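Note that one protein chain of the assembly has been removed; the remaining protein chains are unaltered in position.
Moving on to chain A:
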């Protein structure tokens, strides 16, 4: 559920430069996703690159520097700029811990160039990994889980 708590957005004409400003206070519920695999489509369709099927790869990608996103219940992707004290968009301990988790996030939303950017100020609720699709898809991609060397 997305709740608009406060319309604090300052909508200006196209800016000449990036400036500090207030965002729109929102609460958004959704899954922390691997944005590379979600947008590129190289690992499978949107349903296969979320949930438990894609959990291992999501860890890899986040650790490799790929920003995480929040796939909201409204189907929108919110690019996460920061989560609580972790001042990065990828690879931080918080980003790794929340990979594939469904969360309710409270934060500030920014719109730019047709994209949504979210600064998560607080993870209100960590619902855990709720999308259990590994039995449908197996690990996506299969090489996400290395074969043990003999």
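The definition used in the following text is that contacts are C-beta pairs under 8 Å (C-beta built on N, C-alpha and C of every residue); 3 or more make two chains touch, one makes a residue touch a chain; residues count from 1.
Following the convention adopted for this analysis, contacts and distances are computed from a predicted model.
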Undepicted complex member, UniProt protein name, chosen from "Xylose transport system permease protein XylH", "Thiol reductant ABC exporter subunit CydD", "Protein SCO1/2" or "Septum site-determining protein MinD": "Protein SCO1/2"
Of A:66, A:83, A:105 or A:120, the one touching the omitted chain in the full complex: A:66
Sites on chain A contacted by the missing partner chain, in the whole complex: 9-12, 14-24, 35-36, 38-46, 48, 57, 59-61, 63-67, 75-77, 79, 81, 87-93, 96, 108-115, 117, 119, 141, 143-144, 146
